[in-house]
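Each remark here refers to the structure printed beneath this line.
Missing here: one protein chain of the complex. Every other protein chain is in place.
Up next, chain A:
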Amino acid sequence: MAATSHSTGAAAAPAPPVTSSRKLVLLGESAVGKSSLVLQFVKGQFDDYRESTIGAAFLTQTVPVESGNFVKFEIWDTAGQERYKSLAPMYYRSAHAAVVVYDITSAASLLKARAWISELQRQADPSIVVCLAGNKLDLADAGQRQVSTDEAQKFADEEGLMFAEVSAKTAQGVEDMFKRIAERMPVDTAAAKSRTGASLAGRGGVNLNQGSGNSVTDGCAC
């Protein structure tokens, strides 16, 4: 996303509509529903059982924002198992947004989410928009909830994160969450846009769009 480094966050371009590509990464413990969340968002699908994600999976989805423009999310859905942790920096380093997912029926998964958030605060671009997402909201009524909304909301507020409770299964809150994130994304100017298409490739580049002085510089983890 090297080309977006010129964007200023101006959402003013009235016409023609501009589509800004923004990189988003999903993090969180294994089996909290990261892939399901993305699949619901991108394809409106849900499977009770999905193969575990190995390494990371890539998908895109475009959402309209209030300014009349569009944000195209390039989503890296990472693997949750601890063993794959060393791959994660490669994906979150140049990300504009991160969705850190936990499972509302698992207190342990919130702990893991906290760990991811503190890693992001240390390692990711300071301008990254982080959203804490409590998945499996559909199980709340079944009495399986282990993490209260208040507790998670409080934590999110303390850390200055966006927060949402969602259900990848019923789609409840999913689109809304991504839209809210999209609204927080800086929009390319029309001029910058013309360069964007070709250079999405610049994955190795760092997102510098809001002054990332101390971000870990480019290159991948490999």
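Heads up, the rule we're going with is that a residue touches a chain if its C-beta (ideal position, glycine included) is under 8 Å from a C-beta of that chain, and two chains touch if they have at least 3 such contacts; residues count from 1.
We adopt the following convention: contacts and distances are computed from a predicted model.
The chain not displayed here is annotated in its UniProt record as "Rab-GTPase-TBC domain-containing protein", chosen from "Multifunctional methyltransferase subunit trm112", "DNA-directed RNA polymerase subunit beta", "Rab-GTPase-TBC domain-containing protein" or "Ribosomal RNA-processing protein 43".
Checked against the full complex, the one of A:Phe70, A:Tyr84 or A:Phe155 touching the unshown chain is A:Tyr84.
Touching residues on chain A toward the chain that is not drawn are 29-31, 39-40, 42-52, 54-62, 74-75, 79, 81, 83-84, 86-87, 90, 103, 105-109, 111, 136, 139, 142-146, 148, 169-171, 197-198, 200-205, 220-222.
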